[in-house]
Structure formats: structure tokens, C-alpha cells
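On to chain A.
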Amino acid sequence: MLGEGIIQGLVETARNFFGSYVEKDRLTTVQYPEERLPLPEASRVFPFLLYDGKDPDAGLRCVACQICEKECPPRCIHIEKSKDKKPDFVGKMQVYPAVFDIDVSVCMSCQICVEVCPFDAIRMDKVFELSTDNRFRKLLYTKKELSKPNEYYQKIHPLEAAETDERRAKEAEEAKAKAAAAEAAAKAKAAAAAATPPVGEASGNGAAAPAKLAETKGSPQ
Partner candidate 1 sequence: MRDALLDRPVYEPEEGEIMEVSMGPHHPSTHGVFRMDVKLEGERVMKLKPVFGYLHRNHEKIAEHGAYLAAIPYTDRLDYLCSMTNNWGYVLAVEKLAGLQVPERAEYLRVIVAELTRFQNHAGLIGFLLQDMGASGTPLMYAFREREKILDLFESLSGARMMCNYMRFGGLRVDATKEWLDEVRALIALLPGFVDEFEALLRANEILMARTQGTGVLPRELAINASVTGPMLRASGVNYDIRKVDHYGVYDRFSFKVPLGEHGDVYDRYMMRLLEMRETVKILEQALKDIPEGPVMDPKVRLRGLRPKAGEAYGRIESPKGELGFFLISDGTGNPYRYRVRPPCMINLTILEDMCLGHNIADVVIILGSVDIVLGEVDR
Partner candidate 2 sequence: MALPPVEQIKAQIEAGVPGASVTVILNGSPSAQHSLLLDPAHARAVAELLRDHSEWRLDYCTLVTGVDWPDTETSEKVKVRKFVKAADGTESEQEVDEVRKTKVPGYLEAVYHLFSMEKKHGQVVLRLRTGNRTDDTHVPSLTPVWRGAEFQEREAFDLYGIVFDGHPDLRRILMWDGFKDYPMRKDYVPPADEIPVIEVHS
């Protein structure tokens, strides 16, 4: 019968129309600004820098190794190394970024910087409502705007953060143990040195010895 197909289609639309009153699955619209869906854990927008503790300058994990700068496909990261050093989480002296800028108008949210960073210093943020009225200055994020505490990371990516924290705690512990062992070894050495006075005396004069040696070297003339 002519028109059968049209009726068949109209039955379908009618089913969806009336179904939308009863079935949740047929009424999927979310009234966005008022109503928000939770973002999945893996969701990513733009990168940010992590710091431990309270002070963003002292606790910044980034050591300005510039790997992310090199690997970023559109090259939107700009890093300048500092002249001086500061201790990192295991107490090793490291340089830190004096300048760390990300141009988010260029960034394509690819997460490659996160993947390649060997220091767990950079992670993806989930904030997506970032429109501004100034497309130059306000879309260039500096170190200050990028630095966010580890608690924030734990909040937005709980599983991932727990894993990272665990690994870092282990590393720190190992480093501590190593440092303690080294210290103990140094102490033991010192103790051993102290226990044998004759050598100790000799080594006590050690500082002056090279000068003497130089003198003796020079003396034949």
C-alpha cells in the first residue's frame, strides 16, 4: 500500500515522542549550565604543573628537563631553566623552570607532555570553561597560573593520583634509605678513621701534604 512506509516511520517518531515522557533513555537532553554530567576520570583538557606541599615555588616538581617542550607536537610549551638549584622531593639538588609557559590557544590536549615527563610534574586538567575576552595574554598560561597542588590532582584524578603518590612515596623512601645508608657508611668510615689514630694523624696533616709534595718536587733545582 502506498504510504505504508511513511506511516511506519511516523509510528517510530510517535514512539520516541511519547516514550520520552516515561523512558529515561529516550530523553537524553542535559540542561547544561544548570545540570552537569560528571566527567570521567580519564577526561583531559589542558595540562597543569603539580607541586607538593603548600608553596608552589618550593614544591614544584618540574625540573626543567625540557623533554615535554621537545616532544609537544605543536611546540606550545616554552621553558627557561633557572640559574640556581633547589632540592626536589628526594632531596637532590635540581634546577627548576624560571619560566614555564603553555600557549593553550595552540595546545591540542594530546597528553603527550604528560606521557613523556619522567618526573610526574605535569598532568591534565579537567576545567573546560576557559573562554576569555583576550585571546593573546589570557590564553598564555604562565607558571603561576599552571601550578596546582597535589591535592587538586588527587581530587580530579583519584585513581591515577593514588598510583603516582604511592610510587613517589616509595621512591622517596628508597632515596631516604639510600641517603641514610650513605650517611651511615660515611659515619662508619669516619669512625673507622677515628679508630686508627696513626693514620688519622697522617690524614690530619693531609691538607698540608700536597703543598709539601709540591715543595719537594720543586726542590731539586
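Simple rule for what comes next: contacts are C-beta pairs under 8 Å (C-beta built on N, C-alpha and C of every residue); 3 or more make two chains touch, one makes a residue touch a chain; residues count from 1.
Basis for inclusion: all candidates are chains of the complex that A comes from, given by their letters.
Since this is a predicted model, take the numbers as computed values, not measurements.
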Inset, instruction - Going by the contact definition at the top, pick out the neighbour of chain A in this complex from 1 or 2. - result: 1
Inset, instruction - State the interface residues of chain A toward candidate 1 in the complex, per the touch definition above. - result: 2-6, 8-9, 11-13, 15-16, 28, 39-44, 67, 71-73, 108-112, 115-116, 124
